[in-house]
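Just passing along the structure, written as structure tokens.
Complex shown without one protein chain; remaining protein chains in place.
Chains here go by letter, A and B, matching the order in which they are written, and residues are numbered from 1 within each.
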Amino acid sequence: MVTKNNAEVVVIGTGVVGVLIAEQLLDAGISVLMLEAGPRVSRAEIVENFRNAPLGLKGDTSVSYPPAPWAPHPTGPTGGAHDYLQLSGPDSYAQTYIRYAGGSTWHWAGTSWRLTPEDMRLKSLYGVGRDWAFDYDTLDPFYTRAEYKLGICGPSNPEQQWPRRARLKPYPMPPLPFSPGETRFTQIVKELGYNNIPVSQARNSGMPYDDRPACCANNNCVPVCPVGAKYDAATALGRLEAKGAKILADAVVYKVETNGQNRIEAVHYLDPNKQSHRVAGKLFVIAANGLETPKLLLMSKDDRNPNGIANRSDQVGRNMMDHPQLTLTVTTKEPFWSGVGPVVNSGIMETSQGAFRSEHAGAYFRYNNFARNRFVTFAALKKGLVGKALDEEIRRMTACTADIVAAHEILPHPDNRLTLSDKTDWLGLPKPSIHYDVGDYVRRSAEVYSLPIGKKIAAAMGATDVKISPKFAQSKHIMGGTIMGADAMNSVVDTDCRSHDHDNLFLPGGGAMASTACGNSTITMAALALRSADAIVSQMKGAH
Amino acid sequence: MGGFLQAHFDDENATRRQLSEAKMKLPVSRRRLLIGSAAMAVGYVALSTSPAFPAAPAAAASGEALNAKFMRLSNLLINHRLSPAVGARIAEGAAADHKDMAAMMDQIIAIAEQKQARVVEDFFEDIPAGPAKEFAHWVIFAWYSGVSSPKPDAKVFTFEEALTFQTTSDVVTIPSYGLSGPNLWSQATVPLSQMPRF
């Protein structure tokens, strides 16, 4: 039934969202063809790319993932595609993501905070942003399924869970142990009245899960887990093929074709030889991430859809969101020691909630648990020390520095907008252009809320020096560009992530999120994917 | 790596300790005896846990002599056991960027010998400011960071054996290398004063 030109359902994108949906469809007996713009690269190669990279570049996640010429993704200065995103506005939407088979979960940390019920009702409760088109209880069972699909570890003690609300099922695995620094940090913030709780994360804790091994604390979740103890979508590709999926890598979809009923008839892709191919299907899922999906929709405008596919509302590419973050690099007198265990392992979530949200954003604080040698070695060497003094200085700086990150929520704003640049990429396709302003809601939080809390924490840690990042950095949590809503004139997709304009087109993932909250977006994207998958299965079964 | 392994084998049972003594032990005191001696490179291979490290690719006799001298210099500048295979890579990189490398090595070695130096602290101050001192700093930089410079286009000589990781090997893993069995990495904060032996 599935060929390289046809399947019942065509899925564009092989990241976590595409992979989760594809497996649900395959399990329901529906044929699936997956189109991936980028190459299919072995874990072995990615691991060695990291190790072969100069020490000065090891903090750049894209260095392990050189983009293919035909599937550029944003890179650091030496990665060959640093100008892929055309950026404008007061703040920089300089995201990174990966166009490889398996998508950007290759280099995610695995952090899987759920939204809270309040996070989904910002307009009703605080008069800002948008409400979701459904409530938390609707999403809850899909969160649970997503947690079991990905293999999420987390605490069983309700006091340590987020949100603080009865779970439908326990986490499939217990939490991971803290590093010495995390333990100390937790004690310190407790005295300030904050609870630093174990992060629920997609990492095998103390046991294998889904035929992937347990975490061995190699502290390399970002940029790549060498052993697959962290869930990434690449680990599912072989299983999907065993279940009958066809996966075409190096297939850059550049056009979505509609028919007379304004349903989707086919998609067209370019191969690395710049040859075009047409792929037909009954139903289409575009899960190419929150930036490439709106780009493709805008690129595909036709006579019936002059603003682009699925864009009767003119909301495609608007409301681009992320979690703007500020980092406090703290130097302490006493050693903390980061780098034991996974790179992100705990966080303070309660600071994301409160009545203040009518005035400014909430923030989530985390103690980064990266081993710090890569950040301090050059600075220690620059001091001109030798012998014992040099050894001691590197050891001191590794143990006695720490990064505290404040990640903020942001409100959807139509002017934070992705459009098509007149600059083109290797294939001649338009590069994405993004205008971005984090807005007063976020800036006010930094001023009166998050940075004051951060400084208070730093002081309690015994900081002798605190360096605060001068501007907001990106969290690489791309949200909002195909926003969900009940009103077809003001949103792109319905509550199943189905396009309001085309009933056989689904646009699931971060683009649909109507609010960001402060926690990482992937587990919500995964829950939305499973919800979409159910809707697709029933739609396909009804169609027969 | 001998010290690293030895430290953890001390906690194991008698059988395991026997194993470590037979195969892995390189007492730190022995290093002192060998410092400044041309026997160092040979001694490392003979006593270390590693198989004979391959020399630089297709090394001519002059290349081997350069490597030997570079290892001698490195052992004067760094108070730790060094891998000749990594040394060959660094020497290769140094030769490309420093035309007068041989002369600078001779100059630094002569100063150390004159001071009968046992550790770098014994003679480093005596190297006059200028190209030789800068080169000495670069050699140390390369061994500790594993790269030729902090820049994105730096040459990479080693990752795993960069000495920066050895200064914290009792607590922190080398990223991408496992630290312990599943969920067995809980530990109390380790004091700064307990410098690992390496």
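The rule we apply is simple: contacts are C-beta pairs under 8 Å (C-beta built on N, C-alpha and C of every residue); 3 or more make two chains touch, one makes a residue touch a chain.
Operating definition for what follows: contacts and distances are computed from a predicted model.
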Listed names "Cytochrome c", "Cell shape-determining protein MreC", "ABC-2 type transport system permease protein" or "Extracellular solute-binding protein", with the criterion being the UniProt name of the chain not displayed: "Cytochrome c"
Displayed partners of the chain not shown (whole complex): A, B
Per the touch definition above, residue among A:11, A:30, A:47 or A:152 touching the missing chain: A:47
Touch with the omitted chain, as defined above, among A:24, A:201, A:218 or A:373: A:218
Interface with the undisplayed chain - residues on chain B: 1, 4-5, 7-8, 12-13, 15-16, 19, 23-24, 48-51, 53-54, 83, 85-86, 88-89, 155-161, 174, 176-182, 184
Interface with the unshown chain - residue positions in chain A: 42-45, 47-49, 51-52, 54, 206-208, 210-214, 216, 218, 220, 226-228, 235, 238-239, 241-243
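Convention: only the chains that are shown with their structure count from here on.
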Touch list for chain A against partner chain B, complex: 47, 50-58, 76-78, 174, 176-180, 183-184, 204-207, 214-220, 224, 226-227, 334-341, 370-374, 377-378, 381, 384, 386-388, 390-392, 394-396, 398-400
In the complex, chain B residues that touch chain A: 77-79, 119-121, 124, 137, 140-141, 144-147, 149-156, 159-160, 162, 164-165, 167-168, 171-192, 195
